[in-house]
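Taking it in order: structure first as structure tokens, then the write-up.
All protein chains of the complex are present and in place, except for one that has been dropped.
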């Protein structure tokens, strides 16, 4: 199968390009996505290719970005809206939570809102408390939203295409530190379905569920742990809602240990939900030790580089947590 | 000790009255709180007592309600802002999450935001999906916010007073179905500290942690369970952040079983966090059976009365869940 | 487009239908037959009817918490409406939405809204669809005076203006947002002034004059269809009833309410039609009878309909 090396950024761009070429109802809107190409360059070049009608620069107005996207989705379009930083979904939160997420249900199933909201989350760029949050946990709590969080170019491409084809509001959470990561992906078109996790590394001693950039850190940690004789199985849920719980359960039944790693603040983060669902499943009986979460501190992201790193799990933290769980 | 019977609504009003009388920096703002007395009548009469300068009716503008409250808190006042329905905190979400919650930390501890945001949550009034949510889980995920959820008049009064005196942004979540509930409370002034749970009923077979209106339902269920020979200990955390985990742990060590009950949607609700914190604590070793959550369905609140009831735990559901856990 | 006699009579009948429908809802609310809350449109019938008569079936509207009038004026089925209000499976939303969420996207009603101002950006979105699909349609976006102070009003009118979206923004100014008088929520008296901020035309119109509203909306809609952008129309009117189920109405005087009742939009239109001899006394009685019958039928239909089964509870959270 012929492959091509793409960055996560390029993978996203290819997904957007392919879906816009395939379906004329797909269009993009957001702040500075056209000539600027988006704050992280994802849509660079698409303006030239698809023109300003389909690559729409909006005024600086997050609530109407979300609301207008949903209004057009409700009437037949398939918008891909961008919120420049995940922190600012809070400004469009009413439209997202009270409108987009609920319309299908409130209207008795008689209308749907096929929209994608792309937004970059995460820390590590020195942008401090208002530009570094991982707020996916808030969205996972809201019925009606799907939440997707790819950790690599292959998934980014395939999941974004599936998200665009999905008939529900999908929040597609990218990670700033992943944009430049590269990977070989098929030249041929492919999809990655929503709701299917992937085993990113097989192992026997410990199941490690990692989200977004934590998958990358977990893979590195797992290499080191392998040298110590600890065999880690890494599962990337890829979509948090719907969650592929079964894959996690099956892995736990094999390894008898579970560690969940995410960047978002620990308290009320999605790790608590994964932990709880496993606790409530029949995997519980297979656990040799209690499930553990490794997650961001319960603090706003600080600016100073050392503090910023200290606020969220790094490779060493994963190593430590894994050793403790297995040891 | 002389007592007086108060409804939850009256208890809140008394707290507001006492704190406004005690400290001239305390004032209220919100939609229709003055002459109308608030959508649920909590502030009725306070306009006459304190005048329009301190009981401020705002235009219909939730973001500036939150933002202006925080701005005045930052500069020396102690505002008590009201958002008419909890669902609409989503409109002031940026000001709440990105500003109020983070300022103390972002400014290196050099300023603080002593404000209270009162808001009623919960279903049961036939107001459907956009007026019935229990969104406290979102707030608990955000460092810097405190989250309070009283279940009875005594606590409502004492906790609201403590919230007003607290130097942090406190979201004070009332429940629509509780407003008319009555209870004897001391005539004398008293406070209930934030971060202290209360054992609402002692028991030996099962620890039941219930939030807000679920405490009322749990108490009723516990009466029936007692007749069946099942002794339930009911803990009301009262404040979710900070959480009095110790009390829960101690109870679990005694009863060996834990059931968590809340109205908010199960997925990503605060029950997952409580479950996880207990799992991670030394109480884990004392558990005879896995911890269970009983919570709202993962759906928007439907309108039709039967569906609405079916969407969130009722007394019978608690009975069923408790029996299953003990049996 | 001038209205002929039949059009006018249809409009009159529609206004009356709204009035009688709402009176029935008021009754159900006070009896507890309707379990949620309800916001009645009585007194404001001219706006929905005048505006919706100015558009075509395939055009869109977005509505509000006070939405029954818009719904009826857009041609809703009274049976399905009443069923929804009673929480029945046969309702527009299969009992899941209730008064504040009635919608019928297929016939262009994009929905009532429980969030004040919540429908405004949605109207922009429908405008985007129209424009991108070159449909030549228009969106009427209804909202109250209270909504005019929501941030999303601002963002939406600006977007509609810079993108020349085919949206007519119609503010139903009944001088109160719940208890909050426009005179305390606004420094300006004429809300239509706000159009200038967005470089779009703004007009103020007597919201109890159904024909005047019709004319303004016709003009705005034709501008919109010609790609000349949105318009902001403010219709001054009054709500006769309390804000919702429970409202002690401490914020206004009986006298003020009485004054406005004298300006009843339906009586006024009726008088006009009688004066013009488009209508006779007998015809009005016939209309009254037909209207009452249709409401009664809706009530019967709704009352006979089943409640949704608990099996539907977790259905339709996600679309396939």
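All chains are identified by letter, namely A, B and C, in their written order; residue positions are counted from 1 within each chain.
FYI, contacts are C-beta pairs under 8 Å (C-beta built on N, C-alpha and C of every residue); 3 or more make two chains touch, one makes a residue touch a chain.
Keep in mind that this is a model prediction, so the values were computed, not measured.
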Practice problem: Quick one: say which of C:158, C:208 or C:244 touches the chain that got left out. | Solution: C:158
Quiz item: Of the residues listed, B:90, B:151, B:168 or B:251, which one is in contact with the missing chain?
Solution: B:168
Quiz prompt | Residues in chain C touching the chain absent from view | solution = 149-155, 158, 161-162, 184-188, 193-194, 196-200
Exercise. Please give every residue of chain A in contact with the chain that is not shown.
Key: 31-32, 34-36, 39, 57, 59-63, 87-88, 91, 125-131, 297-300, 302-307, 310-311
Quiz prompt | Touching residues (missing chain, whole complex) on chain B | solution = 25, 27, 53-54, 56, 58-59, 61-64, 66-77, 79, 94-95, 98-99, 103-114, 143-144, 146, 167-168
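To be clear about the criterion, only the chains that are shown with their structure count from here on.
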Exercise. Work out the mean Cα position per chain and let me know which chain is farthest from chain A.
Key: C
Quiz item: How far is the middle of chain A from the middle of chain C, if each middle is the mean of its Cα atoms, in Å?
Solution: 40
Quiz item: If you average the CA atoms of chain A and of chain B, how many Å lie between those two points?
Solution: 31
Quiz item: What is the distance, in whole Å, between the centres of chain B and chain C, each centre taken as the mean of its C-alpha atoms?
Solution: 36
Practice problem: List, in ascending order, every residue of chain C touching at least 2 other chains. | Solution: 93, 95-97, 101, 113-115, 118, 151-152, 317
Practice problem: Send over the residues of chain A in touch with two or more other chains. | Solution: 94, 98, 105-106, 143-144
